[in-house]
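A single protein chain has been omitted from the complex, and every remaining protein chain is retained in its original position.
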Amino acid sequence: MAKNILAPEMRKVVVRFSGDSGDGMQLTGDMFSQSSGFAGNDLTTIPDFPAEIRAPQGTIGGVSSFQIQIGGTEIYTPGDSVDVLVVMNPAALAANLALLKPGGTIIADKDAFTPKNLKKAEYESNPLEDGTLEEFHVIQAPATSLTKEALKDLGLEMQAMTRSKNMFALGVVLYMFSRPLQNTIDFIEKKFYKKPVLVEANKRAIEAGVSFAESTEVFGRSIVIPPAKLPKGTYRNIDGNTAIAWGLLAAAENCGKNLSLSSYPITPASEILHELSARKDMGAIVFQAEDEIAAICAAIGAAFSGNLSATTTSGPGASLKSEAIGLAVIAELPLVIVNVQRAGPSTGLPTKTEQSDLNQALYGRHGDAPVVVIAASSPDDCFYYSYEAAKIAIEHVTPVILLSDTYLASGTSPWRLPENGDLKDIQVPKFKGDPGKWEPFLRQPEFLNRYWMSPGDKGFEHRNGGLEKKEITGNLTYEPLNHQKMTKIREEKIDRIASRLPELTVSGAQSGKLLVVGWGSTHGAINTAVRELLEDGEEDVGFVQFNYINPLPVNTADILGGFEQILVCELNNGQFVHYLRSKFPEFKYRQFNKIQGQPFFTSEIKAEIINTLSR
Amino acid sequence: MAKNILAPEMRKVVVRFSGDSGDGMQLTGDMFSQSSGFAGNDLTTIPDFPAEIRAPQGTIGGVSSFQIQIGGTEIYTPGDSVDVLVVMNPAALAANLALLKPGGTIIADKDAFTPKNLKKAEYESNPLEDGTLEEFHVIQAPATSLTKEALKDLGLEMQAMTRSKNMFALGVVLYMFSRPLQNTIDFIEKKFYKKPVLVEANKRAIEAGVSFAESTEVFGRSIVIPPAKLPKGTYRNIDGNTAIAWGLLAAAENCGKNLSLSSYPITPASEILHELSARKDMGAIVFQAEDEIAAICAAIGAAFSGNLSATTTSGPGASLKSEAIGLAVIAELPLVIVNVQRAGPSTGLPTKTEQSDLNQALYGRHGDAPVVVIAASSPDDCFYYSYEAAKIAIEHVTPVILLSDTYLASGTSPWRLPENGDLKDIQVPKFKGDPGKWEPFLRQPEFLNRYWMSPGDKGFEHRNGGLEKKEITGNLTYEPLNHQKMTKIREEKIDRIASRLPELTVSGAQSGKLLVVGWGSTHGAINTAVRELLEDGEEDVGFVQFNYINPLPVNTADILGGFEQILVCELNNGQFVHYLRSKFPEFKYRQFNKIQGQPFFTSEIKAEIINTLSR
Amino acid sequence: MQTDAKENKTDLTKKDFVSDQTVRWCPGCGDYMILAIMQKAFARMDHAKEEHLSVSGIGCSSRITYYLDTYGVHSIHGRAIAVATGAKLANPGLNVWVFTGDGDCMAIGGNHFIHACRRNADLNIIIFNNKIYGMTKGQSSPTTPVGLKTKTAPEGSHENPFNIGEVAIGSGATFFARVPDNNPKLLEDIMMQAYHHKGTSVIEVLQNCVIFTDGIHEQITGRDTKDDNQLVLEHGKPMIFGKDQNYGIKLNGMRLEKSALKNGTDASLVHDEGEKDPAMHLALTRMQLPGHPVAMGVIRKVEAQNYSEKVHEAIAFERETSTFKGVNDLFRSGNTWEIG
Partner (left out) sequence: MQTDAKENKTDLTKKDFVSDQTVRWCPGCGDYMILAIMQKAFARMDHAKEEHLSVSGIGCSSRITYYLDTYGVHSIHGRAIAVATGAKLANPGLNVWVFTGDGDCMAIGGNHFIHACRRNADLNIIIFNNKIYGMTKGQSSPTTPVGLKTKTAPEGSHENPFNIGEVAIGSGATFFARVPDNNPKLLEDIMMQAYHHKGTSVIEVLQNCVIFTDGIHEQITGRDTKDDNQLVLEHGKPMIFGKDQNYGIKLNGMRLEKSALKNGTDASLVHDEGEKDPAMHLALTRMQLPGHPVAMGVIRKVEAQNYSEKVHEAIAFERETSTFKGVNDLFRSGNTWEIG
């Protein structure tokens, strides 16, 4: 056996729970995340499940996994490779073994390694026994049988009993990381409060797992991960889609508007629609439209009518919305358009992540039709950027595109709940004076935004639409110079928003040989890579992540200009680097593009940086 | 009176016919174009009519005009300003006077300058009499009364008689330019062959005009424009939309495929649909779909089924087609998408011209989804580029976007009919061997295109669609590296087409201080401006026009690199210059953007060049 | 339903709904009448001026938004209904009217139309049916009759047209009315009935385009033929028509038949706009020349679940019964932990 890489006290650990789609791995992982949060760890999680609704049981295609990285330091990614792999059947082992670090630990339900299951997983012999796993630390846990034993007098059916074996596994892992059981038990009691027998069954299974781990002393000593130094506050684990939904709710509440969401279901954006459909208690007005075009058009109707209005989708839907986004641009209406990107083009790889809708967000409309483009960079900051998107849309009376992606949508990270005053107020640009002094395209001088007057505002009746408008009055006109002027105003209006955006901050070297640039969801991997290099003594590398894409922060050129080379890393074929090149052709760019439907690994970024430095 | 700028022999003249929408100015202009073509002149024409279907009669809003530049030299634009202005009523005078050069000639139907008509045109007194027109040469022709007189014994109703006054005006102008009447009479006989009385009426009106001009000797001597040195051949006048329709017909015939056109009406693209709807005699299968999405999807169905397939639209329709273009990209199907651009964004200025859909053509889809982008640059070369678009689509099995615009669609220029062998053959990439050796995504090595196998091809049954495909087999797969590979292949496939494109040629200086760059429909104005400067002795300016936008011609960098500065002129807010900057950041660009729904004037370009040179 | 013009809650008059924009339709276009009557009808409705919302797509007909002095959205081709649905849901207090053409509504906008009929949110939709694309100069629309020559059907249209009423009712419409553009009284009455109807109201106006389909409705709407060729329905009244009121409608199996009336009105069917089963209403919308008169007036008006109302009821219920006072309660529900 190889050296066990687990130590009694560790700064970071990556755990991966894996089993058949029916084995409840997502719930198990979720509960372990909760417990890690309670323990004060920072963490990031990511699920990984089959594209099929129900893949064939026991096969490699049917494996469902959940990966979490926890740490006593800041954690930005779910981890490239795994320290502890929990496998509920042979297929899970086969599917995931390549991810395990040499010297890593495997916790396997040995009861599941039956000849039938081995065959389904395409094993010729039992890997638990044939030496395949020599370089790892294998803990063979009789999870199925011990769970059945523990539950036998509850009067449950066999299937229900074996289904609890995931809680057994959780028990083993909780013990392994020295976790108190109480908050996990609380969680179970809340979740199953309608079915006391399930509460009992789950509790017993967890305890059976703990007892097994304790009594067999397989771990020698359990592991402690000290709490991370996170800012004071109340936390919860949140995924990117819920965070976006909640950001919109918070924005609506802040500015005293009703929230209208008009969307059409699509992977991986649907959960925003689901969450807000369930948020009638918060007053959310949710419309599941007949298609994406109806969705955005209804959103435009809601925006004109004075609600905080949003539409959410993914790439194919975003394409369908192109025409109507143009209407929102020329009509100058506040509208949040969320694109949770997936891997394209066309239907592409619908369950995989990518950042390839950036070009479309920037340029995907006929005519000169600029919009604000923002990208979130972690599941929890999806809340913040969703709030920001709403704030900018309303205050500047403009459509805003918020880019997220599959990685952010399905991953989770701990989110510090905003407290009173944490969120900047949203000012609704209403014209306060005499309607006679107002015109539909009268602008506020500082930011050139129109006022947002809506049905119900007495005396402000007006027409708006897709034809070019006379400056100020908004009347229809074909005047040549007016069109040029309005085109320039629409551009300038977006550009001026830059002055209100936070400036970019560089981590690592503030100038020098190489600036590593990312945007949106790649923050975690790139940040971790650069930090590790800095810790290794590399002094010549800086790092900056863009969340504001259009307009760019005011100090962008200053920052790019401080470095000899700029390495732009993105999950597409080079869209952001192309944008930077066209905006700042004077700098020297290199690009690193991964187009595999997968997030970056920290190791890939590190290798690329080292490579670039040596060029 | 100012000096008469008309001379007995002239190299170029600009004539503008203008009257009420009901006055038949477009027909008059068209007939004058024919006659100029017959006379061997080169020419370019442009109509200018109200956006309303039927604007109020006699008002400035209701004026309809037709402008033509004819010349004994090559003519690339309809002219910035006018030498001879024909006005059939006061409104026409009011609407167009600003376009007339000092010393220019006005031919006015003085009968129409009644108090009522003057009022409708917002004149307080009669401009023919009050000195307003002092700096021009005014010919007051009693067109209405003399026409009535000439037609009086034909038994026509009063309205029909006065309607012929446009032919009177034509007669005056034909005399003015020393034109034989015969081919005009032939034209009339063909056009009205079903109504002999109209033939007679029109003939008499023309003759009346000629007699008036001759007998009153208003011109002193008539003007001669020598024939231009045009290549030998048969010519006809053609507008951009007809040229596109015919280019597709020619391509279908050449490769032995049926032509399928699936479109939805939209200004200014509808005439392509109209023309092909009337071309059942050529076997064109035309589908007026329920919307633009249905149109392109039907076109995809037709392409899969083995027809030469096209869809035509303008900006708003192009936006709606975004999603389906992505399907054509990933399915790698041959498809011609024509966007006859109008001024945007959104509904914008639907009857005006602009080049602002370039970004959308390049980037307007989710995912990395490259397509070929081509732009035509004169009404007649619309034929050629439409043929080329079809040829590239079929030979490289890829969607091709062809950009035209309102200016090309409605303007005309003489087109030399292709003769046998003028058009390059189109090779259909069919797999000739055993179906067992073929795979749906097997590629030809040189250009990486798939084979185009379709229903009816026995043994080649296969499925195609929007999901990512395994290299070669085309089976569905989520393999990460395969997606990266396929993305790169799709890009490379487009890039390799460059090697088959004609290289750019520079006119004027081949290197030096300033390269003037245009793309698409601005060729005429820029070319004329640069030629005029060259003739004036300017030696440091070169000019190049792009028709192939993606991929760019192979010698693009070489050519750009030969100049100190590059001035990119376009009718939008800077889309092509942005593209060039991102592709070739090493050069120094300046930009000249007109966003007024109007084509460039030669004078504007000249001024900008002079300006740039002096900077 | 006819109420006196000033019995409503506002003191607005027709003039209040005339905007300052010059009307730019062709002289003689049927659209003028619809505009004038709409302005009149708005003045009769109970909503305050700032609570009316007009939404249109693109087309000659859709230009009406600019001429009505209300809040208005001149949206994009085919999408007026979608915009209006969003607006109505956003603010259920608004009086929302959609103005659309046969192309705008039945071609590119077809999907939104059938879904609006199905959902039955409280929208009022007026379709200007001139059986042609006017604004783009004369292409076939989905209501263009077979054989008509158009720019896209130079040898005559090969496509079977939609019957708007059948599509609407087949998709679930609870209110459908038809009216010619030259019957202002009926038009105004129908507008008021649509206003009072809770749910989606669909009004098909047979509108004359003097340029591209001049006279297309002439047989139905012409001065001399209209009485014989129109059956103007009134709820609870027998279906009688003809210059001399001498024809009625009878049922034969499941079909409607024109029948000459000999003795009194008893021989004719009586119109029941409120009958939920749509069979009769569908049969009425299907009647066409020759052989049958064309049905005018309110053909169908029934109650059914109204989407906008239901959604807001559900929201009100959830808000009342929820323990969350605001987002902070939501955020703090479930599994949270403290640090620091």
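Order of writing sets the chain letters: A, B and C. Residues in each chain are counted from 1.
By definition in this document, contacts are C-beta pairs under 8 Å (C-beta built on N, C-alpha and C of every residue); 3 or more make two chains touch, one makes a residue touch a chain.
Just so you know, these numbers come straight off a predicted model, no measurement behind them.
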{"item": "In the full complex, displayed partners of the excluded chain", "value": "A, B, C"}
{"item": "Touching the absent chain when the full complex is considered, from B:262, B:356 or B:482", "value": "B:262"}
{"item": "Residue, one of B:454, B:511, B:565 or B:612, that touches the chain absent here", "value": "B:454"}
{"item": "Residue of C:166, C:218 or C:234 in touch with the missing chain, whole complex considered", "value": "C:166"}
{"item": "Given B:48, B:290, B:332 or B:357, the one touching the chain that is not displayed", "value": "B:290"}
{"item": "Residue numbers in chain C that touch the chain omitted from display", "value": "108, 110-111, 114-115, 118-120, 142, 146, 155, 158-162, 166-172, 251, 253-255, 277-280, 282-283, 286, 304-305, 307, 310-311, 314, 318"}
{"item": "Positions on chain A contacted by the hidden chain, ascending", "value": "52-56, 264-267, 270, 273-274, 277-278, 280, 286, 288, 290-292, 316, 346-347"}
{"item": "Footprint left on chain B by the chain that the document does not show", "value": "34, 37-38, 40, 183, 187, 190, 227, 230-237, 246, 249-250, 253, 258, 260, 262, 279-285, 287, 289-291, 293-295, 297-302, 304-307, 309, 323-324, 327, 331, 416-418, 454-467, 475-476"}
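In the analysis below, only the chains that are shown with their structure count from here on.
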{"item": "Interchain centroid distance [CA atoms averaged], chain B/chain C, Å", "value": "41"}
{"item": "Geometric centre distance via CA averages, chain B-chain A, whole Å", "value": "48"}
{"item": "Centre-to-centre distance between chain C and chain A (centres being mean Cα positions), rounded to whole Å", "value": "45"}
{"item": "Multi-partner residues of chain B (each touching 2 or more other chains)", "value": "316, 346-347"}
{"item": "Junction residues of chain C, two or more chains touched", "value": "58, 76"}
